[in-house]
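What you see is the complex with one protein chain gone and the rest in place.
Take a look at subunit A:
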């Protein structure tokens, strides 16, 4: 009996196979359009890709979850309805949804379809989770990355649905699904178009020996000579307030909760999620295999091996994020 389900990202069919082969219990993915929150050029799945991916995964007893987790556009619900219908038709094991209207549609139209609540719905308390369970029969909730371990434990003692938490990858310091920072700077929205700090609006400007990174009309960072220039994700930028220039919201860093497996188990978390649908198959294979190794050791009651993931984390820096109260 495994302590946790390991939920892994797949941005394309090759990444799906890499995740399955490296030991995922389930992979999550999205269609190639604005219906999912990782709507990046060259990523995601056609209907045919999904059918093949599901066949590959199911043959190896791995589940496939389809994220349809943006907020449908007023007056144009059809693409989102079609995404839910196709996921159901192709026998996805669950759909991951955020929008109330879409949850209502899915629960009425496909009563047998397993519904997970996306992190984009930002359900951070037991009352909110009860609403999603009672109204739509949601079976699992992906918790926003704003909760401490004691808060997660308390929540799991009160709700009857499974909870899934992020353990590795990019870290949103804001409550997900409630952030319009990217939309303010670029006009493209995580909630509406499924993109945050989109590459189409990124520019790098040499300034003498320095390099500025810009998003839309705004400078997000300026890197000195010899400093490694990172991607200008808005909330990981350097800004000026008062007299100080600093990473005001969050340093360029990745979440890594591998050291917290005992605490996550004690908190009765059901599933652990790795972030990174925009990542290549080598990254996916490495991170998933590392977590598989750690979880297998944990399941056998052995000490979790020290696994160095530093080479694949953003800016070479790792954090346990909101799980520890001091992060706040």
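Definition applied: contacts are C-beta pairs under 8 Å (C-beta built on N, C-alpha and C of every residue); 3 or more make two chains touch, one makes a residue touch a chain; residues count from 1.
Here, contacts and distances are computed from a predicted model.
Taken from the listed names "succinate dehydrogenase", "Ubiquinone biosynthesis protein UbiV", "Na(+)-translocating NADH-quinone reductase subunit F" or "Carbohydrate ABC transporter permease", the protein name that UniProt assigns to the chain not shown is "Ubiquinone biosynthesis protein UbiV". Residue A:151 is the one among A:21, A:49, A:151 or A:263 that touches the chain not shown.
Of the listed residues A:105, A:168 or A:291, the one in contact with the hidden chain in the full complex is A:105.
Touching the chain that is not shown, out of A:55, A:131, A:282 or A:317: A:131 (per the contact rule at the top). Only one of A:121, A:149, A:195 or A:258 touches the chain withheld from this view, namely A:121. Seen from subunit A, the chain kept out of the figure touches residues 71-75, 77, 98-102, 104-105, 121-128, 130-132, 134, 146-147, 151, 154, 173-175, 177-181, 183-187, 189, 191-192, 212, 216-222, 235, 238-242, 244-246, 248-249, 322, 325-328.
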